[in-house]
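This is the structure, below, for whatever I ask next.
Of the protein chains in this complex, all but one are displayed in their positions.
By written order: A, B and C. Residues from 1 in each chain.
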Amino acid sequence: MGDTLDTIELVLPFKAEYVSVARLVTSGLCNRMGFDVETIEDVKVAISEVCSKLVSIGSNVSQCYKIVYSVSEDVLKVTYLCEDSSLKCIFNNGDDGLAIHIINALMDEVELCTSNDYILSMSKVVEGND
Amino acid sequence: MGDTLDTIELVLPFKAEYVSVARLVTSGLCNRMGFDVETIEDVKVAISEVCSKLVSIGSNVSQCYKIVYSVSEDVLKVTYLCEDSSLKCIFNNGDDGLAIHIINALMDEVELCTSNDYILSMSKVVEGND
Amino acid sequence: MSDGLSFTKEKSDEYVKVSLVGEVDIYTSQDFKNMLYEVVDCEKMNLIIDCKQLNYIDSTGLGIFVGALKKVKQYDKKIVLTNLKDNIKKLFVITGLDKVFVIE
Partner (left out) sequence: MSDGLSFTKEKSDEYVKVSLVGEVDIYTSQDFKNMLYEVVDCEKMNLIIDCKQLNYIDSTGLGIFVGALKKVKQYDKKIVLTNLKDNIKKLFVITGLDKVFVIE
């Protein structure tokens, strides 16, 4: 896939029925990048956890949120954005124990509660890619 | 899925390896909307024809093109956009006979060479949806 | 394409078995929760959940399993999960829920 970074964006409404679309895109990209089947399932879960949380919070300001997939040779980085700047620390350790735990366990790097203008980002490295 | 219109956007690089991502998103949305399996395959082909053509043309101005899926109760409308305003009548009747033929046959409404600021749009109605 | 969730219910003298087919995510979770909690509250029996054809679950679904477990415990019954796919079993291990449920 070359050294350059490809960017794929997906904008979804805050609705439960579209979370599976994020999983499909994730499958397709991970597949192309050469992740193994098990890892693809893991990344799908992590990405889905964030979407589910966003959908359950929703927004009064915006109809939709954006997922940016940054694809490089061996790293998939996923960033979540929304016009609604009140969406910031979307997970809290009490209620969302399971979700945070899962995301941290399945992804290589996770940045929650960022000081940047995105909601969160996380990334996964392709293993054994010679 | 309610009467309101949901909008899903997908931004893809002008690269052949991402055309299949558009097919995946199409599958997912058509599935949710209740299209039958045969129709889903048809819509995937039509959408893929446009992506392939865009990728084969490419752009000097923009890295990517955008697909907007407008979902209502029983119609999927798909619109293609790009910052590069030179992308307009992307199909020509000579070389692209097969592609145009296929798109027109598989979709319910197709608008090529629009006077609008998008590249083209096409739509498909869910049949037998009571 | 696998999408959505369906379930079948089977009853014997000693347990109710619920078989899941498809995906438990935020979209299908409300139906799943209603179904599962109703089975638990009506039958008041040991519950076997067959996950052979469960392709996907995330924390939304795990939370529902935990909720069901709390309910069955009120009736002194247990939940047994069977035939979990590897990617799903992994989530139970990660969250420590493999020690809370009987997984076969």
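Everything below uses one rule, namely that a contact is a pair of C-beta atoms (placed from the backbone, for glycine too) under 8 Å apart; a residue touches a chain by one contact, two chains touch by 3 or more.
The structure displayed is predicted, hence computed values, not measured ones.
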When the whole complex is taken into account, which chains on show are touched by the absent chain? A, B
Of B:K44, B:K77 or B:K124, which one is in contact with the hidden chain? B:K44
Under the stated touch rule, tell me which residues of subunit A contact the chain that is not displayed. 27-28, 31-32
Residue-wise, where is subunit B in contact with the chain that is not depicted? 16-17, 19-20, 23, 38, 41-42, 44-45, 48-49, 51-52, 55-56, 96, 98-99, 101-102, 105-106
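Convention: only the chains that are shown with their structure count from here on.
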Moving only to chains each one touches, count the minimum steps from subunit A until you reach subunit C. 1
So, comparing C-alpha centroids, which chain is the farthest one from subunit C? B
Using mean C-alpha positions as chain centres, tell me how far subunit A is from subunit B in Å, no decimals. 25
Spell out, as numbers or ranges, the residues of subunit C touching 2 or more other chains. 3
Where subunit A touches two or more other chains at once, the residues are 17, 20
